[in-house]
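Okay, so here's the structure we're looking at.
Every protein chain of the complex appears in place save one, which is left out.
For clarity, chains are labelled A and B in written order, and residue numbers in each chain start from 1.
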Amino acid sequence: MSENGPTFATDPRHAQVARELYAAARGLPLISPHGHVDPRVLADDEPFPDPARLLIVPDHYVTRMLLSQGIPPDRLGVPRRDGGPVETDGRAIWRLLAGNWHLFRGTPSRLWLERTFQTVFGVETPLSRDTADEVYDAIAARLAEPGFRPRALFERFGIEVLATTESPTDDLAQHAKLAADGWGGPGGRVISTFRPDNVVDLDRADWHDNIGVLGDLAGEDTATYAGYLTALRRRREAFIAAGATSSDHGHPTARTAKLSGEEAAAIYERGLRGEATAADAETFRAHMLLEFARMSIDDGLVMQLHPGAVRDHNGKLHAAHGQDVGGDIPQATDYVHALRPLLDAYGMDARLRVVVYTLDEHTFSRELAPLAGGYPALYLGAPWWFLDTPDAMRRFREAVTDAAGFYNTAGFVDDTRAFCSIPVRHDISRRVDAAYLASLVVQDRLPMDEAAQTLADLAYHLPKRIFRLDKAVT
Amino acid sequence: MSENGPTFATDPRHAQVARELYAAARGLPLISPHGHVDPRVLADDEPFPDPARLLIVPDHYVTRMLLSQGIPPDRLGVPRRDGGPVETDGRAIWRLLAGNWHLFRGTPSRLWLERTFQTVFGVETPLSRDTADEVYDAIAARLAEPGFRPRALFERFGIEVLATTESPTDDLAQHAKLAADGWGGPGGRVISTFRPDNVVDLDRADWHDNIGVLGDLAGEDTATYAGYLTALRRRREAFIAAGATSSDHGHPTARTAKLSGEEAAAIYERGLRGEATAADAETFRAHMLLEFARMSIDDGLVMQLHPGAVRDHNGKLHAAHGQDVGGDIPQATDYVHALRPLLDAYGMDARLRVVVYTLDEHTFSRELAPLAGGYPALYLGAPWWFLDTPDAMRRFREAVTDAAGFYNTAGFVDDTRAFCSIPVRHDISRRVDAAYLASLVVQDRLPMDEAAQTLADLAYHLPKRIFRLDKAVT
Partner (left out) sequence: MSENGPTFATDPRHAQVARELYAAARGLPLISPHGHVDPRVLADDEPFPDPARLLIVPDHYVTRMLLSQGIPPDRLGVPRRDGGPVETDGRAIWRLLAGNWHLFRGTPSRLWLERTFQTVFGVETPLSRDTADEVYDAIAARLAEPGFRPRALFERFGIEVLATTESPTDDLAQHAKLAADGWGGPGGRVISTFRPDNVVDLDRADWHDNIGVLGDLAGEDTATYAGYLTALRRRREAFIAAGATSSDHGHPTARTAKLSGEEAAAIYERGLRGEATAADAETFRAHMLLEFARMSIDDGLVMQLHPGAVRDHNGKLHAAHGQDVGGDIPQATDYVHALRPLLDAYGMDARLRVVVYTLDEHTFSRELAPLAGGYPALYLGAPWWFLDTPDAMRRFREAVTDAAGFYNTAGFVDDTRAFCSIPVRHDISRRVDAAYLASLVVQDRLPMDEAAQTLADLAYHLPKRIFRLDKAVT
């Protein structure tokens, strides 16, 4: 890795222009409107554990790659649902990674980890089987320093605002603690995001329990559909009080549907009686997106939709280790028909903002860019999850700019649990966008000054404005 | 923009070879076998209106992008169906565009407009909020000159032949006027294209009226299916007399079907009685493609198919402003199964020429190139509509050349209502093809002389031959 970091350009002239553009955006604060950092990390501000437990164990990109070559998650310290024994020695886990480092050649995981070692921990030694202990010890030594506690890093990283993600069944106690410390609440540095999936999916085993908690926290009776809707509105108010400016919805498909209140109530009641079918659950999810859009028009929360994952495709992995450990797989996703009921109802209403993500990159040019370039309410979310890589981010710009331009895209989201990788991920995103803009400059398709302004907008101003982080939602 | 225009190459050596190739094709006449210029423009040869009404109001690429950021079509002068008031001040519309010019960074609309300002109107001042009036006045001044009347521009643009598009319910009076002036008719400069969608779609509200007009113009009784077929054949003869060498079919899907005459007649009769279902309409469209293919084998019209648009996806936009104002969205499209009945019947018949377009670029390498590279009757149409952009045109060549080569592709079509953008669009297409061919040259995959010959074929000789413009159809 050269001193200045990768330019994501092969031609020297292109690389030089990319470097100049990037230099102008490098110092802008980080806006992180969508992520999965545990708010307790910042509320408690305790030192991080060892390098393996910080950087490997919770990173399912890393553990799934090792699994694909026959290294089971147990040996990597990934907790088992049955509480059975897993590796607990951070150094042993680290050596497993180092001994299989070749598996990550060319992958974003390698890039993120190497850049984290270098730019966050100042460790320049390339990782290998031979240097495993040296790198581990160097990072561990840093983690013991006060300057590597979460809040110190937060400030050093230049994060202006970080959104975490919670369910309406969460009591938001961590965010209350942050607010009490002057770190949270409306307009604060750490804010929440309203993610109601676990009270919307009728076919979850814990749905019945979840709506009970929802009712308790909201002080509403969720035994009726009307009470359920009221409870959701109450919780949205609580989230807004915890600084939230957006909601987040992760459905299997992008389907939206407009049901009458009676139809919706009937499905809800079948859910209560344990009689809802899979089709009921899908219809109810589709309907609730319209309900949430209506609530958003009232309370101002930006809606984020990210459909398209087959959750827990790897059944044995899920049985042993639970969710979010690398067993989800993307599937082909339709947007043009699925979003039509939502867009028919509210797509022309500029009070609504819907940010749509995808795991199916082939919808970018065919469906999502034409939709975002034609409806005032719709914005394109950043390439996400399997697509948040240098090459996929470049393909995203190449696919969407024709029909959507830059200003219907909502900026980068890091979407990460890995706090220490946040500056690295934003940095790579800025470099990739710089490379794309530089390609337009060297092709005489955009003047340098407009390219620089666009990069600053993509990196900072656009996400701040679109996610309503320029002012607290009230 | 450099003096010589963009090369669509980043590497200097690649750009240099692209420039050399382009130079050889630059002077070839323009062949425009598929477009939507109003023939009245050339029949009447009146001066164009103001710059906004010429370049913005009718360009749905431009108005939809502005709409996507909350600027309603009313403020851009797009007529309302209810006749309600819209902006009529061309300068005010122009200022709205200029004030939002950043939305178009990186888009083909910006490239087309800038190149039109420069190469058609000689206006080099970059458009911005500050220069809006200066650019407007400069273009307006030119539009008042005799050299900027339509026929003068037609000759200056180097257009050899321009096809407009009419329904069989059109009386072709404009084309008769053009023929009387020595501009139209078989082998003429301005010819028609036979587009029968509005008499084929049983589910159109105006279908019944349309087949009445069809019968009147053809002197046939369309109250029977047999009469309907005869009327279509009569109108094709009239179109051929107006210079047409091709038909054009814009269906929601690519489905083709072979019905018996009795089956087709039964559906037609249900249509007459107002009893046709949506499935009937789809089947009838599919069947009629085989009927039109049979007619083509008899009368020589080249068939153009362009399926895959969800028309009027934006319901509120359609309700307010009607069709063709930017509310259509592409959808995933199957060709491999849908075209099979047509190809089974006539795909090996070299008397037939079918040019297929798509809005779903993911079918290029998977379906369309293998089909065009395996059936004598099938040709690949140019990347079209949302795909007629520099980057999508490059992706088209990268996707189809492996299985279809260059000689199963039918050359560029501008598909435009915007007369003044015609030379710019052809110029960009030639530059992009030059860049693609240059990439083969610098990779030692094609010698320079063959690349130059190929570019001339793509730009001129192939579309002229494939669309049968090298001789009048008789």
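In the analysis below, contacts are C-beta pairs under 8 Å (C-beta built on N, C-alpha and C of every residue); 3 or more make two chains touch, one makes a residue touch a chain.
Note that the structure is predicted; figures quoted are calculated from it, not measured.
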item: Contact with the hidden chain (one of B:Leu113, B:Ala372 or B:Leu469); value: B:Ala372
item: Among B:Leu143, B:Leu217, B:Val336 or B:Met448, the residue in touch with the chain that has been omitted; value: B:Val336
item: Identified contact with the non-displayed chain, of A:Gly90, A:Gly215, A:Gly300 or A:Gly326; value: A:Gly326
item: Hidden partner interface residues of subunit A, rising order; value: 1-2, 5-12, 64-65, 67-70, 102-108, 111, 126, 310, 313-317, 326-327, 329-332, 359-362, 386-387, 389-392
item: Hidden partner interface residues of subunit B, rising order; value: 9, 11, 13-14, 334, 336-337, 340, 343-344, 347-348, 350, 362, 365-367, 369-376, 378, 398, 401-408, 437, 439-440, 442-447, 450, 453-454
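Everything below uses one rule, namely that only the chains that are shown with their structure count from here on.
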item: Rigid-body rotation angle, subunit B and subunit A, from Cα fit (steps of 5°); value: 120
item: Subunit A and subunit B, separation of their C-alpha mean positions in angstrom; value: 41
